[in-house]
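Only a single protein chain was left out; the remaining protein chains are all shown in position.
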């Protein structure tokens, strides 16, 4: 199936979503995701950050879709044309979603352990404004202790439901869930029950914000002062891959997490023993420094990420530039020189 | 949010269990969870109109689901109470058509008469006044729900009468 996103065409398998196709293309056209998580079944559709415009439904039915579509849950059709950052409607909608997610957010990044690797921070960096139009009192929740390993900060939660899905899909007895409804919805165990399942720690990794953080790392360091290394150990927990990222300060392991890809998703889930109980370098085989992830504060000015070459059918068109970009946009009083005119007409090839 | 922890006497009587089994028979055998809402209504009615954690755990056990699945559902729907409430709960509809017919003034009147604020039970636990959203009786406004029934076209006099009837134990709450 052929799908075109922001003018870039790619061939994908049937059943691929627009978001997955965009991730294959990569670059600026990849919609942000706050709730979708490819490793969690049933995730996505909720945050609305990944809305895109479908300007052509398919070759068979070219009618555009009237509403913006959540790209993470919309399958591609053959010949579909999609606008992501190319569309003003889409960028406007992303700004709106960012604003909605922030109005009740405490904005306590200076004391939040997630800062530096927070998806909401990244989203607002790109689509947020530095002022607020919200003058009402922010919504707050009573703190709840959910156990010795994981710190719940409900005020920061954006209700992506990922942690609930982790508990449903990785553990056999979910003890926490989403309580109440509307803007009072909250993640809770209801009865201050310790979340102690062997895989519960993955809730921390999937949380896009600082709502679920690692108690063993609490206030230890800002993430950008840590050096991440890939490491592994012989883990005996059934289902655990034992492959992690250890976050070092000097020779000290301050935190252990799953290995996250460029879209901030863990490659494989790890068990609580690996995550919380092995903070000694002797416990680990350190493989080497970890490549930085895309789009995060710790990645600023870093160019070590290996870039995949993407083959795009419209390569020639890209070098030439699009027609609408090859218009002279200013200074009508200063006419173009002849060779400039030529370049505008044909592109700068 | 952690829930208030108040002890509740649990009593799943034979009659109640029979009713639960009847409700369960309405759904395929492997879809017991579907009976959750109807079962919760009946269990709540039989337990002073509220559901403690222990009672919800009991429902989870009967329906063979996880306790958290019951908590999630109970906290989502407005008709389930998670704390003890007044025996006679006056649930006034306060959505637009009822407001046009003066329900707000009637609520003030009722609260003054009972000496309570909205959402607080009276000291003797007999009454509680609550504002709820549209109950589907807009043409018969102002109105309130009391137990399983609607009290419609309310006036101050009707409220006086209702309070008196409740005190005299003349009001039926549930249609069994």
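As written, the chains take the letters A and B, and residue 1 is the first residue of each chain.
Following the convention adopted for this analysis, a contact is a pair of C-beta atoms (placed from the backbone, for glycine too) under 8 Å apart; a residue touches a chain by one contact, two chains touch by 3 or more.
Just so it is clear, contacts and distances are computed from a predicted model.
The protein name that UniProt records for the chain not on display, among "LppX_LprAFG lipoprotein", "Peptide ABC transporter permease", "NADH-quinone oxidoreductase subunit F" or "Acyl carrier protein", is "NADH-quinone oxidoreductase subunit F". Touching the chain that is not shown, out of A:24, A:103, A:194 or A:241: A:103 (per the contact rule at the top). Against the chain not displayed here, subunit A makes contact via residues 34, 44-49, 51, 66-68, 70, 73, 75, 93, 96-97, 99-101, 103-104, 133-134, 136, 139, 158-159, 161, 178, 180-185.
Although one chain is not displayed, subunit B still touches it through residues 26-28, 31, 33-38, 40-41, 63, 65, 69, 72-73, 76-80, 94-97, 99-100, 104, 133-141, 145, 148-150, 174-175.
Just so we're on the same page, only the chains that are shown with their structure count from here on.
Every residue of subunit B that touches subunit A in the complex is listed here, in rising order: 1-3, 5, 53, 66-69, 71-72, 75-76.
Residues 141-142, 144, 154, 173-181, 186, 188-192 of subunit A are the ones touching subunit B in the complex.
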